[in-house]
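For this depiction, one protein chain was excluded, whereas all remaining protein chains were kept in their positions.
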Amino acid sequence: MNEVIGRVFKFEKHVFARHADLYNRLATNGQSPKALMISCADSRIVPELILQAEPGDLFVTRNAGNIVPPFAQMNGGVSSAVEYAVIALGVTDIIVCGHSGCGAMEGLLKPGALDAMPNVAAWLRHSHAAEGVVRTCYPELPHKDRLRVLTLENVVCQLAHLRTHPSVAAGIARGTLALHGWYVDIHTGAIQALDGESGNFSVVRDDQPLPIALPHAARLAAHQTLDRIA
Amino acid sequence: MNEVIGRVFKFEKHVFARHADLYNRLATNGQSPKALMISCADSRIVPELILQAEPGDLFVTRNAGNIVPPFAQMNGGVSSAVEYAVIALGVTDIIVCGHSGCGAMEGLLKPGALDAMPNVAAWLRHSHAAEGVVRTCYPELPHKDRLRVLTLENVVCQLAHLRTHPSVAAGIARGTLALHGWYVDIHTGAIQALDGESGNFSVVRDDQPLPIALPHAARLAAHQTLDRIA
Amino acid sequence: MNEVIGRVFKFEKHVFARHADLYNRLATNGQSPKALMISCADSRIVPELILQAEPGDLFVTRNAGNIVPPFAQMNGGVSSAVEYAVIALGVTDIIVCGHSGCGAMEGLLKPGALDAMPNVAAWLRHSHAAEGVVRTCYPELPHKDRLRVLTLENVVCQLAHLRTHPSVAAGIARGTLALHGWYVDIHTGAIQALDGESGNFSVVRDDQPLPIALPHAARLAAHQTLDRIA
Amino acid sequence: MNEVIGRVFKFEKHVFARHADLYNRLATNGQSPKALMISCADSRIVPELILQAEPGDLFVTRNAGNIVPPFAQMNGGVSSAVEYAVIALGVTDIIVCGHSGCGAMEGLLKPGALDAMPNVAAWLRHSHAAEGVVRTCYPELPHKDRLRVLTLENVVCQLAHLRTHPSVAAGIARGTLALHGWYVDIHTGAIQALDGESGNFSVVRDDQPLPIALPHAARLAAHQTLDRIA
Amino acid sequence: MNEVIGRVFKFEKHVFARHADLYNRLATNGQSPKALMISCADSRIVPELILQAEPGDLFVTRNAGNIVPPFAQMNGGVSSAVEYAVIALGVTDIIVCGHSGCGAMEGLLKPGALDAMPNVAAWLRHSHAAEGVVRTCYPELPHKDRLRVLTLENVVCQLAHLRTHPSVAAGIARGTLALHGWYVDIHTGAIQALDGESGNFSVVRDDQPLPIALPHAARLAAHQTLDRIA
Partner (left out) sequence: MNEVIGRVFKFEKHVFARHADLYNRLATNGQSPKALMISCADSRIVPELILQAEPGDLFVTRNAGNIVPPFAQMNGGVSSAVEYAVIALGVTDIIVCGHSGCGAMEGLLKPGALDAMPNVAAWLRHSHAAEGVVRTCYPELPHKDRLRVLTLENVVCQLAHLRTHPSVAAGIARGTLALHGWYVDIHTGAIQALDGESGNFSVVRDDQPLPIALPHAARLAAHQTLDRIA
């Protein structure tokens, strides 16, 4: 028997018992998480560890490559998780979180590697914009840097996709939603965050403000005109 | 600042430092998780808690309703996570894990509640088979039981979808892949598991064998005939 | 003039006249077929001959490869035929019927042969699960056996797809729908049928019970629990 | 046991035995049908009876409403059957065959009737062009006539769809493919055929030439210009 | 600064001022264009020059290759422009307009040229029927003639697609809609128009009637029968 599977026998008595009060409150009151995290399915990236989250803290959707397909006529699991988090749960922050050594990003760099996985290859089509940026803008990088840079550009790309979702666009315009783009380095434990103003990633340090991809701030295209009306 | 987001400052020094050896090994050797878990995005369901998993143990894909769309001409995040887990990582077990109080399942029972969330409504189309079973086979249930029963039937339904994926079908035929269907009760901590033979769920107890939806066992349509050839 | 087309002149006086009473009853009362047959478009496979069916006996959908796409967000002709047969007509049995020498199955084995037929190639994507089983589980078969085995596994695969359709899933849970998987050998006239319990095909003999893929029998995930409620 | 299903026991000894020579030739030489028939899944419409066809005579695809979706980026069973028939089998004639009392056409006229069958409703979207013609051009018809007229216009509509398929368009331009549009009246046995020149249907009589939707005749847009080149 | 972009400064004072009355009328009364033109996005083809059109005269949709996808379950910009023009604006004529030296058509002839443009390649799938006609019916043409002939056949093909749209099919049946297929030669200024009866294109001359692909004329499949009813 798969040893990991076998641990299910211990959940009720060992894990649940330890958090019984919290689970009880969550079962009675329902969940009210403060953030949505979109991260990779990779077994080494545990969103709840990155944010030291208890049950109830984080709404989480995970897939190969921490991808957010753009809003389209045929939407799937990520799109509905985003919609549910913003509209039903009212989260105020969404994080797109990439990581070092990502197998999905590696697949993008050596497409041959995906020949036996046509659906992974098709899914990664949502990262082609990032791949195109890397191919044309960073032409001379050695493979290892190329992988890291692709993963960073992929976070930028998925944040652009996120903004095409109606619920997200409305939250941004209203100023009730902030977006975050992160990169976790599994070798060092350092986390880089995207600063939307400069367009660059930099390492998160507790003596400096957190770089934010898009902070909470209303944005209305017709603002000036509205003033004139008022 | 969102308090949950702010905890990112502590990851490197507090969490990573504690597991540095493990992360180092995982960064150097790559991941080799033993199981794929498909669970709900719900903040109260943390797959790594249910299986007391360390980084590297579990490949995880999460979405609203722990849904697995059937294999189709246009596949998305869940399909590619399944393909990656089976073909690239060689997992031997896949778990579909539902839970009590699931907001996605509630949405299925009161479709009006989804009027403001058209993409969630569309996504839940992949649970219509379960909804149809409940509507026609359990006609008299009170709402609370109906929600639980729908969630159980939804796990059955998603396991049926899982079997339409080529990588899964081949793993089943070869006997290298087992499937599990679980239901976590947040009120009590009890976990129910589907027994594929009887078609029923029963509570997991450590003094009884784990009910399994589909155990490891080769299945070849032409078996007898092949014997005759040999 | 195409000789087959020219025979249309004889239908009214020769064929219809012979069955006029039956047609009259069917025109007045509408159809009430007892089974849905899903078979190949192949000209050598006439469903009405296989079951000695009169007009009114069999609802029939045919396509290259007797394929049933899984239930998805965008469904087509087979899906709607299944839905109509189960919900509007209340059929109690569905047969998926493959056959020896199937051109569609041959196309799967030599993909080059489909280069001029991209839509056939795309359609056969719904048989990739069967193809994957054959490629990985029967590695050493000579071509002719490979074709037969692929056709058998394809019937298994299409039955798995059939179960993802809400109307079928509900009929199975209720116990009002049985599924059959058949294979017709054009050389010998022998028909093999799938036994769902063993997972194998065996030849239909009139001195033995008919092997059935899934017999009529209710299946409710929450059965035990329901007993407790009652 | 379903009586129709039970007849499978008699196929080998009673039906196959009677045609053994023919089946043997077809098994050895493969099929070479002369026509493709696209007809309704309705149990009362047996294409092989309408054309008194033996095994091997007719390649047949059947679905609810004898529909041919237009050629598109995502094609299904009908499209691949058409492609296979024209390219792999080289059929010279394609028949689209509607019939009186068609349940699919009735569904189009009372959409409420399809509320429980969303996939049938979606499939019939491919008949909306016919429905629009009937709604706007025949405003005053009583229901029974409306059903017949809709079924005729639906055959016209499906023939227009058929012409969007590359293999069909090329066959028409080359003059190697003829198209037929038929309507079978189950009450009387009369068959009406579409005359492409006049755009009208008229009853098939053996003392008159068969009305043909599009006869064999080359059609090249650049004909005159080509003459100038030669 | 891009010089073309910079001209936007002159619109209000120079262009608008000259047509202020016309724009005022159009702003107050809304548009009522008489025709829909579907032409290529090519910068050399200005529909308003071809028809000496003022603002308000022509509803225009343009894309690479003047393509009209057939009506399908998932429609896009051209389909909605056609629907809006016919139903909301009541245009009486639709023109599909190709041209010499079309880059999209060239791309179809040398698919390698599209390797860096996968979406253009996919879009041109809607011209595969034309490409198939040229490949099989005009086998010996030199490249330049092949390009012109493909462009002509492409107009024929897009007109066939246009007829699959419900609004267009209804307008044709009612006799309120005429279709035109044109080809503009940028070298000579000559325009060729398709004559639907003969199926050929010929040069437009002001001393001859305009060749029309499908003139205004009611077409009802059940016409004769309706007479009998009346």
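Which chain is which? They are A, B, C, D and E, in the order written, and residues in each are numbered from 1.
Basically, a residue touches a chain if its C-beta (ideal position, glycine included) is under 8 Å from a C-beta of that chain, and two chains touch if they have at least 3 such contacts.
This structure is a prediction, so every number in the text was calculated from the model and none was measured.
Counting contacts over the entire complex, the absent chain touches A, E. Not every partner is drawn; the one left out touches chain A at residues 69-74, 122, 125, 128-133, 135-138, 145, 148-149, 152-153, 155-157, 160-161, 163-170, 173-174, 194, 198-202, 218-226, 229. Counting the whole complex, the residues of chain E in touch with the unshown chain are 1-17, 20, 23-24, 26-27, 30-31, 33-35, 41-46, 48-53, 55-64, 67, 69, 74-81, 83-85, 87-88, 92-93, 95, 100-101, 103-104, 116-120, 122-124, 178, 180, 182, 184, 186-191, 193, 204-206, 210.
Quick note on the criterion: only the chains that are shown with their structure count from here on.
Comparing the centres of all chains, each the average of its CA atoms, the largest separation from chain E belongs to B. Across the two candidate interfaces, B-C and A-B, the one carrying more C-beta contacts is A-B. In this assembly, the C-alpha centroid of chain B lies 30 Å from the C-alpha centroid of chain C. If you average the CA atoms of chain B and of chain E, the two centres end up 50 Å from each other. Those residues of chain C in touch with two or more other chains are numbered 69, 73-74, 122.
Taken as a graph of touching chains, this assembly is arranged as a line, each chain contacting the next along an open chain of partners. Applying the touch criterion to all chain pairs gives A-B, B-C, C-D, D-E.
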